[in-house]
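Excluded from the complex is one protein chain; the other protein chains are retained at their positions.
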Amino acid sequence: MAQGERTDRVGGVLLDMQNISLSFGGVKALTDISFDVREHEIRAIIGPNGAGKSSMLNVLNGVYTPQQGSIVFDGQRYTRMNPRRAAEMGIARTFQNLALFKGMSVLDNIMTGRNLRMKQGLLAQALRLGPAEREEIAHREVVENIIDFLELQAWRKTPVGRLPYGLQKRVDLGRALAMEPRLLLLDEPMAGMNMEEKQDMSRYILDVNDEFGTTIVLIEHDMGVVMDISDRVVVLDYGRKIGDGTPDEVRSNPEVIRAYLGVGGEMVDAALAAAGSVPGAAAAGR
Amino acid sequence: MAPSRSAAPAAAQTFPALLLEHARLRPDKPAIREKDLGIWQTLTWRQVAEAVRATTHGLAALGVRRGEHVAVVGENRPRLYMAMMAAQCLGAIPVPLYQDAIAQEMAFVLRDAEIGVVVAEDQEQVDKMLEVRGECPALRHVIYDDPRGLRHYRDQALLSWDELEALGTRHAQAEPGFFQDCVDAVSPQDTAAMFYTSGTTGTPKGVVLTHAALIDRARVIERMECLTDREDVLAYLPPAWIGQNMFSYTQLLVTGFTVNHPESPATVEIDMRDIGPTYYFAPPRVLEGLLTRVTIRMEDAGWIKRRLFDSCMALARRVGVRLMDGEPVGLLDRALYALGDVLIYGPLRNALGMSRVRVAYTAGEAIGPDLFAFYRSIGINLKQLYGSTETSVFVCVQPDGKVRADTVGPPVEGVQIRVADSGEIQLKSPGLFKEYYRNPEATQAALTEDGWFRTGDAGYLDEEGHLRIIDRAKDVGRLADGSLFAPKYIENKLKFFPYIKEAVAFGAGRSEVCVFVNIDLEAVGDWAERRGLPYAGYTDLASKPEVYALIGQCIEQVNADLARDPKLCGSQMRRYLVLHKELDPDDDELTRTRKVRRAFIAAKYDTLVQAMYEGRDSQYVETEVKYEDGRRGVIRATVAIADARVFAPALREAA
Amino acid sequence: MGFFLETLFGGLMSGTLYALIGLGFVLIFKASGVFNFAQGAMVLVAALSMARFSEWLPGWLGFESKLLANVLAFAVTAGLMWLLALAVERFVLRHLVNQEATTLLMATLGISYFLDGLGQIAFGSSVYSIDVGMPKDPVFILESVFEGGLLINLEDLTAAAVAAALVAGLAAFFQFTSTGRALRAVADDHQAAQSIGIALNRIWVIVWLVAGLVALVAGIVWGSKFGVQFTLSTAALRALPVVILGGLTSVPGAIVGGLIIGVGEKLSEVYLGPLVGGGIEIWFAYVLALMFLLFRPQGLFGERIIDRV
Partner (left out) sequence: MFYRENGQFKTSYRDDQQIFPIRQDRIFMALLLAAAFIAVPLLASDYLLRALLIPFLILSLAAVGLNILVGYCGQISLGTGAFMAVGAYAAWNFGVRIPELPLLVQFLLGGACATVVGVIFGIPSLRIRGLYLAVATLAAQFFVDWAFLRIPFFTNYSPSGSVAVPPLSMFGISLQGATARYLLVLSIVVVFTLVAKNLVRGAIGRQWMAIRDMDVAAAVIGIRPMYAKLTAFAVSSFIVGVAGALWGFLHLGSWEPLAFDLGRSFQLLFMVIIGGLGSLLGSFFGAAFIVLVPVFLTNVPHWFGLPLSVDTAAHIEHMVFGALIVFFLIAEPHGLARLWSIGKEKLRIWPFPH
C-alpha cells in the first residue's frame, strides 16, 4: 500500500490540455497553458488567488469556452466543450463556493448526480409505475453506498442548508461521486476548513482515488495538503504555467517560491511545511 | 400469527442445535436486522442458518478445529455474530474482543488463547491484527467484513468474507455431511465461548463458559419475563462484554427473537427511536446520559411547556412508580396520570425510543434512586439485575412489582446465595463458569473449597430475600464496635444527591463515621442564586452555613436510610464537613477515573480528620493546590464541622 | 404617406406616455433592484387624487381659480406620494433587504393591489377627468409638404414636451445633485454604497418619491387625455414591454423603448389589426418585446449578465 503501488496503477494520459488561452473581454485569464493528466493519478493545480485556477476548471468542464487551445479527453479532441457533454463523458466536479441545491435533502442532492443514468419517462414517473420505482430504488442504493462511504448517514434526510460548512463540502463531493466519473475535478475542496476537516477531506479524496480508481484534478490553496496527496502538481500564476512536476520538484522550483513570496510569507511557510505529512493522509495509507 | 414462546424444545442444548431449531421452526421470521445503506436489512433465520453453514465450512477449510479459539473483533455486525455461531458449530470457541482495545491489549489475548483465526470488522481492526502478528505466532488468518480501505492490502493472511464463503462452498461440496457431523458432535458441556474480564487487577482472565451454563440462564430469564420470539433487541454495547453478548447473542439463539444492529455508533439514538426495542438493557451511565439530555432539552422550552412538564413529572414521581408496581392509586390520580401519559410520558418514551419496552434491565454499578425512579415513573419497566461474567450474568433479577432502588432482587431460579462471615456474597448457579482459561490458581481463588463462587461483593439478603449489595468486599471495614462499615456504599448514597459531587467517609476502626463532602459547584451555585445567596467561588460557597444546612439534610436522609438497615444502622454519619477545595486528580486526591483515594486523602487532611473526631466545630487548614497552568498555590481556610442528626434503629419498626 | 406619418406621430405621442411610466420602473429598479409592479397603481392613485382634489379643494377652501386648484391638488398629491414612499420603505423594503428579485417583485404586486383598493376607497371608483388646461384643439402642420397637412393633437405635443422636460430634469438630477450621484452609486453596488456611508433607506424613500412624481405627471397627462379610472392601473402594465425593450437599468432605454413600442403599437394596429380582428395593441408590444428578448436578453441598453461559478 506504499507510494510504489500507487504509481504502478497510474496509467496512460486521460486528459491533455493543449495551449489553452481564455480571456474575458480583453482580460486574459489563462495564457497558452498545457498540461496532461494520467489515468488514476491525483493532479493538483495550485497558485495564488487570481492565478486562473478556477477558470482552468471551468474550461475543463465546459462552463467557459477558451479562445484558443483544445482539450483531448480519452483520445478525443475537442475545441469547445459544454457542461452536458463533459458530464456525459464522465467529468464531474465540485465547487469552490458550495453550489449545492439548498432546498433539497442530502439524499436528494446526491441523487441528482444520478440523473444522467435515470432513463424512465415522464409518464412512468408520474404514475410511479413499477419500472420507475425500481429505477428510483436501484439508484437510491448506489447513493446510499456513497452516503456510507462519506459517512453522512446521520444527515441523510437533512436539508443541506442546515448542515455545517464542512459537511456541505462532503455532500458536494458525494454529488459528484454519484456520477461515477472517470475524471473528478475538485475546486478548492478544503477551502475554509479547519485542520481536522482538511485531514478528513484529504482522506476521502485518497479513498476515492484508491477505491474507485478515479482520476482526480484538484485546485488547492493550502499547499501543505496538496503536496501531500497529489502525484503531480501544476503551478499557475497570473494565468501562466510556472511549474509542473512532482511535489518535490515543484517545491524546489525557485519561480514557484517567488510566486508564493509575492503573495505573502504564510504561503511560503505552507510550502515549506508541506514537507511534513498530513496525518489524515497518512491514515489513508500514504 | 400469535407470538410463540421459545419453541426450541429442551432438546436443543447447544447453540448450533438452537440455530437449526429456529431455522426449522421460524424460517422466515427476522433473526438479525442491521441498519445498512439507510434501511433495516433483514436476515431471516433460514438465511442466517445458511450463511452460518457456509461460514462453518469456510472456517473448517482454514483449518479451524474443534476446541480451537476464534477471535471476533468489531462492533455489533451480523457477520461477526454469524462467525461466532459458525465457530460454535465447529465446536470451536469464539472469543469476542473489545473493538476499542489497543493492539497490545489484544496481543495478550491472542497469545493467551492461541488464536489462529481472527474475524475482524474493518480496516481499523485489521491494522491492529497485522501490527501484533509478529508477537502472535499462532495467528494464521484474518478475515474481514468491510473491505473498505483494504483493497490494496497484499497480506497473505488477509481474507475477505466473500472469499471465506467461497472457500466454504467448495469445502461443502467436498464434504457434504461435514456440517451436520460437527453440530452433532457439540455437547452441552463443551465450552461455548470465552470472555476476557477487562481485568481491573492484573492481566485479563479468560472466563470459560459452557453451552449448558449460558443457555440455562437464558431459559430461566425467558420463563421469568415471558419473553417471546416477537421481542426486538438493540445491540449497541460492545459484543465482547458479557452483558451485551447475553442479551443479543445467547438470548437471541435461545428465545429466537430479533436482534437489531445500529448503523453506526453515531446513529444509535436515531436507530433506537426507529426500532423501539421491547427488551432493553442499559448500564446506569447510559440512562444517566439520556436523562441529562432530556433535562437539558427541556431547559429551552417555553415556560408553559416547562410548567406542564414539571407538574406532570411531579405527579409521576408521586404515583407513577406505584402504578408500575401495581399498588393501589386513587382514581383521580389514575385519571391525571392517564392524561399525563398522553401529554408527556408517552411522547417522552417515544423520544427516548422506549415506547415499546416491556422489560428493561440496568446493571453494572449502583444506580441513583432518582434516576431509577424517573424511568419507572414514566412507565418504563426498568429493573435491576445482579451478575457477572463468571455467572453468565443472571444471578439476581427484580421480578415485576417487587422493584426497589436499593436491592437487586431475589436470586433467580437455580441460584443459591450465602453470605460469608466476611460479609462476602457467595453463590452456586447452573450458570457458573467452568474455569479461568489456563489459570488454575485464579480459578481456585475464585471458588471456596466447598465449591461456592466468591463474588467479591459484600452484601446480604434482606428479610424479603432480596439481595442488597453494599460494596466491594475488600473495601468493607468495621467500626470499633465491630459493626459493618461500607464507605463506598455511604459515599454513593451521598453522591446520588445532585448537590454532592464527592464524599469521603471515615470510620474504619473508629467509634463513629464522619464524612468529607465536596459540593457540586454548579448545582449548589444554582441553588444559592435562586435564593439570592451571594458567593465568591467554591471556597466561599462551601463555607456558607446555608450550604451546611443543605448538605446536613442530605446526610440526614442517608442516615434515615441507614437506620432502616439492621446491618448498617451503626454506620450512620455523626459529623461532616464541606471541604474548602474540590478534590482533584491533579492533586492526586482522585484517580484519573475520579475514584476517591481514601488513604491519600486521610493523610493529606489529617488535621481535619482529627478535628472531626476530637469534636471541634471548626479547624484552620492550609492546603497546597496545583493550578491548570502548573503553578502551585496555597488555600487557607477555616473549615466548619457540623453534627448530623442520626436515627435510632428502632425507627424502622416505627415506620 | 401623410396618413402614415400621422400614425407615426400618434405612435410617438403615446410612446411618450409609455416612456413616462417606463421611467418610473427604471428609476426604482436602478436604485433598489426592485421591479416595481406597483408603478401602474401609483399612476392610478396619483391621477385619482389629482382629479378629486382639484375638484374638492375649491369647494372646501372656497375659491374659483382652476389654476390654483390644480396647483394645490398637485402639491397635495405630491405630498401623498411622499407619504407613500415613506410607507413603502418603512413597511416593505426595510424588511426585504437582500431578498431575491422575484420576492421583491411579488411584494410590489402586493403593494399595487393595496393601492388599487385604497385609491378607489378613498377617491371612488367611477370615471373622473383631469383638466390642467392642456390645449385640446388639433392643428395642422406641414401643409406645404402634404396637401391637407398632418393632423397633430396639440395635447399630444404638450405631453411629449412634458415628458421631454421630465427626462431632462431627471438626467440633470442624476448628473448634478449629490443625491442623484448617490442613487447611481447605490444602483451600481449596494454594499459599496453602504460602505461609503450612503443610507439605503433614505435613498429608497427618495427614489420612490421621484418615481411617485413621475407617476403623477404620467397620471395627469394620461388622465387628462383618456380620463381617470381603474383601467389606468392595468393600462400601465402595457408599459412593461417598454422597460424590457429598453433594458431595466437604462433611463434612455425607457425613452427609446417607449417610443418604439408606441409607434409599433399604432402601426401594427392600423396596418395589421384589421387582418386579425383588431385590438392587437394589447399584446403586440409584449410579443415584440418577447421576440426581442430572445436575441438580447438584457434589453437594448441593459448591462450584460455573466454568471461566475
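Order of writing sets the chain letters: A, B and C. Residues in each chain are counted from 1.
Everything that follows uses one rule, which is that a contact is a pair of C-beta atoms (placed from the backbone, for glycine too) under 8 Å apart; a residue touches a chain by one contact, two chains touch by 3 or more.
Quick caveat, the model's predicted, so the values are computed rather than measured.
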Where the missing chain makes contact, among the chains that are shown: A, B, C
Option from A:V10, A:M118, A:A154 or A:A191 whose C-beta touches the chain left out: A:M118
Chain not shown, touching residues in chain B: 33, 38-42, 232, 273-276, 294, 297-298, 300-302, 305, 308-309, 342-344, 346-351, 353-356
Contact set of chain C toward the excluded chain (per top definition): 35, 91-92, 95-96, 99-103, 105-107, 109-118, 120-121, 125, 234, 237-238, 240-241, 243-244, 248, 276-280, 282-283, 286-287, 289-290, 293-294, 297, 299, 305, 307, 309
For chain A, residues in touch with the removed chain: 61, 63, 83-84, 86-88, 92-93, 95, 99-104, 108, 111-116, 118, 120, 122, 125-128, 132-133, 135-137, 140-141, 175-176, 179
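Criterion: only the chains that are shown with their structure count from here on.
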Chain occupying the middle, per Cα centroid: A
Rounded Å distance between chain A and chain C, as computed from the means of their C-alpha atoms: 51
Centre-of-Cα separation between chain B and chain A, whole angstrom: 47
Per-residue multi-chain contacts in chain C, two or more chains: none
Residue ranges of chain B touching chain A (in the complex, touch as defined): 36-38, 148-149, 151-154, 263-264, 266-267, 270
Interface residues, chain A side, partner chain B - complex: 1, 5, 107, 140-141, 144-145, 147-149, 151, 153-154, 156, 207, 210-211, 284-285
